[in-house]
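Heads up, the thing below is written out as structure tokens.
Part of the complex only, each chain left as placed.
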Amino acid sequence: MMEFLVEIEVNWPNDSDEELKQDLIRDEAIRAKELIEEGYIIRLWRIPGRWANVGLWRAKNASILHEALSSLPFFPWLDISVRPLAEHPSDPEKN
Amino acid sequence: MMEFLVEIEVNWPNDSDEELKQDLIRDEAIRAKELIEEGYIIRLWRIPGRWANVGLWRAKNASILHEALSSLPFFPWLDISVRPLAEHPSDPEKN
């Protein structure tokens, strides 16, 4: 298993359909819950002042991570950047 | 309590004293252990390929975080950037 630092920004056009937006927000919350239960999302933080988040994700490799990320209902509107993380000898979780 | 995403790069000149470097590495590990026990460092990852790490830090505010960061023996050689994190409603740890 490998951990990734994933930054997600939602680029939602303000003139878009409000109903679609609300549907997507509801579906996104459901999908996020599933991804948490399946062990993909370990931690999730909001970037203050933005419709954006930073998350700690876990997956066997980048291909499986991509599948999880692209399963998000908002995916076509997301600007996502992924950074690979290596284990640190002083990481509290490892000790 | 507030969480911060902290990225630390070590800018160690290659022509520096090797003994000093080894002393600092040993002291840094000791200080890191203390900061973990005191609850400042929650997670720590190495950035692959670099003498650098990303960490999840916790402190009451940025002033107290700065005290913790500047207590690192390597501090004068560190390039540190701090990003504030806000709680996310879907964060697994909050549920």
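As written, the chains take the letters A and B, and residue 1 is the first residue of each chain.
Criterion: a contact is a pair of C-beta atoms (placed from the backbone, for glycine too) under 8 Å apart; a residue touches a chain by one contact, two chains touch by 3 or more.
Nothing here was measured: the structure is a model prediction, and the numbers come from that model.
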Given 2 displayed copies, the complete homo-oligomer in this file holds a copy count of 10
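Quick note on the criterion: only the chains that are shown with their structure count from here on.
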Per the C-alpha centroid definition, the whole-Å distance linking subunit A and subunit B comes out as 24
So, in the complex, the side of subunit A touching subunit B is made of residues 3, 5, 29, 32-33, 36, 41-48, 53-54, 56, 83-93, 95
